[in-house]
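Have a look at the structure that comes next, please.
Missing here is one protein chain; the remaining ones are kept as they sit in the complex.
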Amino acid sequence: MRARLAAAAVLLIVSGCGASDAPDGGDGRLSDGTSGPALSGTLTVFAAASLTDVFTDLGDQLMELHPSLAVRFNFAGSSALATQITQGAPADVFASANAAQMAVVTDAGMAQNPTVFAGNVLEIAVPAGNPGGVDGLADFARDELALAICAPDVPCGAAAEQVFDSAGVAAAPDTLEEDARAALTKVELGEVDAALVYASDVVSAGDAVEGIPFPEAENAVNAYPVCALADAPNPGAARAFVDLVLSGVGQAALGDAGFRAP
Amino acid sequence: MRGARSRTRVPAPLLVPAALAVAFLVLPLVGLLVRAPWSSLGPALTTPGVGQALRLSLVSATLATLVSVLLGVPLAWVLARSAARGRTLLRALVTVPLVLPPVVGGVALFLVLGRQGVVGRWLFEAFDLTIPFTTTAVVIAETFVAMPFLVISVEGALRAADARFEDVAATLGADRWTTFRRVTLPLVAPGVGAGAVLCWARALGEFGATITFAGNFPGTTQTMPLAVYLALQRDPEAAIALSLVLLAVSLATLLLLRGRWLGRAAP
Partner (left out) sequence: MTLDASVRLRRGALDLAIDLRVAGGEVVAVLGPNGAGKSTLLRVLAGLLPPDDGRVAVGGRIWDDVTGRTHLLPHRRSVGMVFQDALLFPHLTVSDNVAFGLRTRGVPKAAARVAAAGWLARVGLAGLGDQRPAQLSGGQAQRAALARALVGDPALLLLDEPLSALDARTRLTVRAELRRHLAEFGGGTVLVTHDPVDAMALADRVVVVEQGRVVQAGTPAEVNSRPRTDYVARLAGLSLLSGTGWGRSVRLDGGGVVAVAEEAAGPVFAAVRPESVALYLSRPDGSPRNVWSARLVGATPHGATVRCELAGEVPLVADVTATAFAELGLAPGVEVWATVKASEVAVYAR
């Protein structure tokens, strides 16, 4: 019985990648000082969902430089990613949206010396045209508005609590969203008058959403750490990706996406 | 080989897959039980939000089941008995919520019943009524996702029921409505019961459509699955504890129902 179960379980496990050192075939040149031997195999990057657009672009750039390298991404909530990594999911790089979830991985001894590569601050997101007439954090106390903030259990919610506390605003949200993306969706659909999300989320939503920065946001700057994992199947590629993120190219891309420098 | 015994013995080609199925379904539950933080279970469960979420889950799932029965049984009758054209298409449409990712279902509900939705906008402008982010929205989201389970099982029961009983009732002076109430419905009651249980269970576990359309606010829209999901972001052990509560309550309810209500129908 047990043997049969094990056999069935094998089918469910997505096989990891086998990294191999291919002979140096390309020119190995990388802009902005990030250069090295040609990379090959598969690079698996676990990254916070808010990084989806930027990291996909950066991954494409890396693949252009190393044609025999395939970059795969697993974008999800940072805590889900941390759980997957500590449960043994084969990953080369972990980029978290906060220090706490990175700590879960480093405490488990699966990564060392994470580097903060970006910061993200909260911004008020309102539907195009701002139907609720929202202009500052104080509007989150208005009962008649439909308001979304993140649940305190997730990083953007913890940050929201922090800014409301420091601003002395008694927020009256209608919903505590499971992540910033879900809150943003409700803004995009026009179902809430305002949501508290990250500046990068507002940029990613395009014209449907307007962002309103507010000074209290500085009290809760969210730091994004990244690191190559200790058991990375493709350590060379992992190093190269982390370097790219930290490079001028990477930082410029992050800036365009609404992130700020660390 | 004694006859009496060989009748109850399960043939090996059935036994092995059946045992595998049991293992497949039960082992994750065992995993939860093994990993459960038994020592911290007490504190986790007495957190004020938990009772609230549990109560909301039970109430909304029960309301969703009631709505599903009231609307779904007549729909099942139309699918099983009427000769209306386009029935095949109708049946396919009814099963859409089964294949639709629940989150998409939640967005779809917004597009109809949201403040900017086709119907919702009118409700808002005419009556100042908004549905999203209310307990009503929870019930609507759960009904949307769970009703097909009821419709499909009741339709199956109606098809299996002997339609000649309805002929007999007609010759005894019963019009179609009386026949439905006094003959058809009692005949398919076990099917309605099974469908309602399935529907209730699905509604109880509903997550995606609910968190999208109703949002998540303790006391009004935060059901147990939402509480479990959010606890998982912060404290996986608390999430396991909450899951166990949900499991225990739903299993207890189902066993009770089966014993008292479905048990009587099945000989």
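By written order: A and B. Residues from 1 in each chain.
What we mean here is this: a contact is a pair of C-beta atoms (placed from the backbone, for glycine too) under 8 Å apart; a residue touches a chain by one contact, two chains touch by 3 or more.
Keep in mind that what you see is a predicted model, and the values were worked out from it rather than measured.
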The chain left out touches which of the shown chains?
B
Options B:F124, B:F165 or B:F180, residue touching the unrepresented chain
B:F165
Touching the absent chain in the whole complex: find that residue among B:L63, B:V183, B:A214 or B:L232.
B:V183
Those residues of subunit B that touch the unshown chain are 162, 164-165, 167-175, 178-179, 182-183, 186-187, 189
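Just so we're on the same page, only the chains that are shown with their structure count from here on.
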Calculate how many whole Å lie between the centre of subunit A and the centre of subunit B, each centre taken as the average of the chain's C-alpha atoms.
35
Residues of subunit B defined as touching subunit A within the complex
16, 19-20, 23-24, 27, 107, 110-111, 114-116, 130, 132-133, 211-212, 214-218, 221-222, 226, 229-234, 236
Within their complex, state which residues of subunit A touch subunit B.
1, 4-5, 8, 77, 79-80, 83, 146, 148, 151, 153-154, 173-178, 182, 185-186, 189-191
